[in-house]
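Just one protein chain is left out here, and the rest sit where they should.
Let's turn to chain A:
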Amino acid sequence: MKNQLSISEDKKFKAAYLILALHTLQIGVGIAGFPRLVYMEAKHDAWISILIAGVILHLTVACIVFVLRSYETDLHGILNMAFGKVIGKFFSTLFVLYFAVMFFSVLVNYIEFVQVFIFPKMSSFFVAILILMLVWYAVYGGIRVAIGVSFLFFFSSVWMVLLLSKPLTMIEPMNYLPIFESDMKEIFSGVLISSYSLLGFELLWVVFPFIYDKKKVGLHSQISMGFTIFMVLGLTLISIGYFSPRQLEEKVWPLLSMFKIISIPAFERFDILAVALWLLVILPNAILLGWMVSYSCKRAHGLKQKHCLVVLIIIALLLASIFDDRQFVNRFTDFTGYLGMFFGFGFPFLLLPFAIIHRMKGKKQNDKK
């Protein structure tokens, strides 16, 4: 495996696209149920948890960018250089598996979402086939198409946020008071829950060599993280203000319940459309993750990307059609979260000392010259 990648100029894209690519990868099905989950842990001080999680997120991403910039290559090159061939490959494989788990988690969560809201009788196998066909078709176009998907689909679904202006006018300010009522432990478990939902920035690890202006990666990824935190925080604040405390604990998907009250003259129930439209929200997730898995697999093991993709899709199809009960989906999502704590948030800091040593070496060599 080569440590440095040489990618032709016409396959690269500008760092500014990262803002939307990272953001769309972070926002998925989870966001619809997210306010309730944080609320269950940290009550009406949930926003503090989110802010703390946000700070951690910004630090982690800064750390990732620092590591990437010191090695000037992608994750697999770094692992290879830092740990040597054998251990490096082992870690690369772990990451491939981790990305694959994230991919499955996106898939099963959306299938459950569709089954609960619009088509209770639709088989999981069928919904999975619909999504996986699109993933297959898009990933075949390479990273540019995957980035394009995140860009276009963001704009075709983000307008739904504007619909929240109606619940916004119905907020009860007393719901936020008193501040600082939850204790540290509750807030901390809120932080933990929120960090699960913020996973997805791992895209940076893989996509870095494809970026045209690498100097701006730091800036744009931080903007992206800020934007995600802003969305998540806003949504949670509106949910806490709009629902009464008991209500919020009962609503599994508070976001959809808020869409329910919106009715335009030609549209009585907006939430039905929203669930179908959510396909456009999760597709960038699935496509970017599908690309990450297959490309990482190619990088780590020198296999053909097509073959990796086909294998991933077949496994996903089997998994989605075999395990389709709510219990399993919940446990699988939690499992993904735990993995994310280590691979997403922990691992960059593990690599940090290696990166610093690498930088120092590079400096010394420069000085010698």
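To be clear about the criterion, contacts are C-beta pairs under 8 Å (C-beta built on N, C-alpha and C of every residue); 3 or more make two chains touch, one makes a residue touch a chain; residues count from 1.
Operating definition for what follows: contacts and distances are computed from a predicted model.
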Quiz item: The complex has one chain missing from view, so what does its UniProt entry call it, picking from "Sulfite reductase", "Pyruvate dehydrogenase E1 component subunit alpha", "GerA spore germination protein" or "Glutamine amidotransferase protein GlxB"?
Solution: "GerA spore germination protein"
Quiz prompt | Contacting the left-out chain in the complete assembly, out of A:L134, A:L219 or A:L317 | solution = A:L134
Quiz item: Of A:L18, A:I78, A:L283 or A:A320, which one is in contact with the hidden chain?
Solution: A:L283
Quiz prompt | Option from A:I272, A:L317 or A:L352 whose C-beta touches the chain left out | solution = A:I272
Practice problem: Return the single residue from A:F34, A:Y71, A:F104 or A:F153 that touches the missing chain. | Solution: A:F153
Practice problem: Mind listing the chain A residues that contact the chain we can't see here? | Solution: 13-14, 17, 114, 118-119, 122, 127, 130, 134, 137-138, 140-141, 145, 148-149, 151-153, 156, 263, 265-270, 272-273, 275-277, 279-280, 283
